[in-house]
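With one protein chain held back, the other chains of the complex are shown just where they sit.
Right after this comes chain A.
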């Protein structure tokens, strides 16, 4: 009875209660674990192959082993040759962009020139030019071989204008999972931080749970800290789970193993703390529970789309990239990828950390102003 009152004990009691409550709340589990995992599974499976160009081979084309153009295209992994469509189907599909080009190859019989008739489609974007340069490459090689053969009969040397030297350095293969997983991790932290925090504090306020707490000797900071500890513990476990699934099932690259995982967890914690600041703000502004989702979406959706969650922000036009480069999730994703794939330490991502720190100061300044206890 005469024991001094312990704020730590009270804080931990709240943290434990909150953690239990989060584990039992379906929306928290779905947002933090299920959604990111589903996205990872979907994108790991569709994104893996890279580019593919569908080339229709016209009926009556010469597809024999003696046709060097056909053989070269067949060996090219990007080219997907289609032989089983009628001319009518092919031209319709070409117009729709379902196939990227139609190729009509006449037999190869030097010294007569071989006729190659290619139809491209405006419907299929850049893929036509990829085929065009692949074809040019093939033609150049055939021409060079022919030239070499002619040279062997004569002493007149044709000067070589270009001496092409190609080499491929050995490197770590950058898999799509290496891109998508950090993005999904960021998204999971964002939704847990914003939606989770906003809902919990709003409902604790509206159902007078916090008011009842205030009738006990508990301090305000214990309530906020206890909730934060619980959410942090839950989200870090979630992050660890996603990283491990990604690593063991989809070959996600962790350069320095455990150190990389720890660095990623530190980044996750930093990200979550910032996103919780948005959550506190939303809980203060929202009048009732139905106004939480729209307010939270205003914060999460733009970041979800513009922060390089699914594709690199370099794919955006310049003016959009400026917006992307302001958002906190962009820098969290950036730092995550650097740490996970390039093996950077936290000291190597100070630029990203500084911007995140600026967000931390800014959002908590707003949260302190808007947060309501009653």
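Some points to look at:
The working rule: a residue touches a chain if its C-beta (ideal position, glycine included) is under 8 Å from a C-beta of that chain, and two chains touch if they have at least 3 such contacts; residues count from 1.
Methods note: contacts and distances are computed from a predicted model.
The listed options are "3-phenylpropionate/cinnamic acid dioxygenase subunit alpha", "NADH-quinone oxidoreductase subunit I", "ABC-2 type transport system ATP-binding protein" or "Germination protein GerLC", and the UniProt record of the chain not shown names that protein "ABC-2 type transport system ATP-binding protein".
Residue A:214 is the one among A:35, A:139, A:176 or A:214 that touches the chain missing from this view. Interface residues of chain A facing the missing partner chain: 1, 3, 5-6, 9-10, 12-14, 16-18, 20-21, 24-25, 203-204, 207-209, 211-218.
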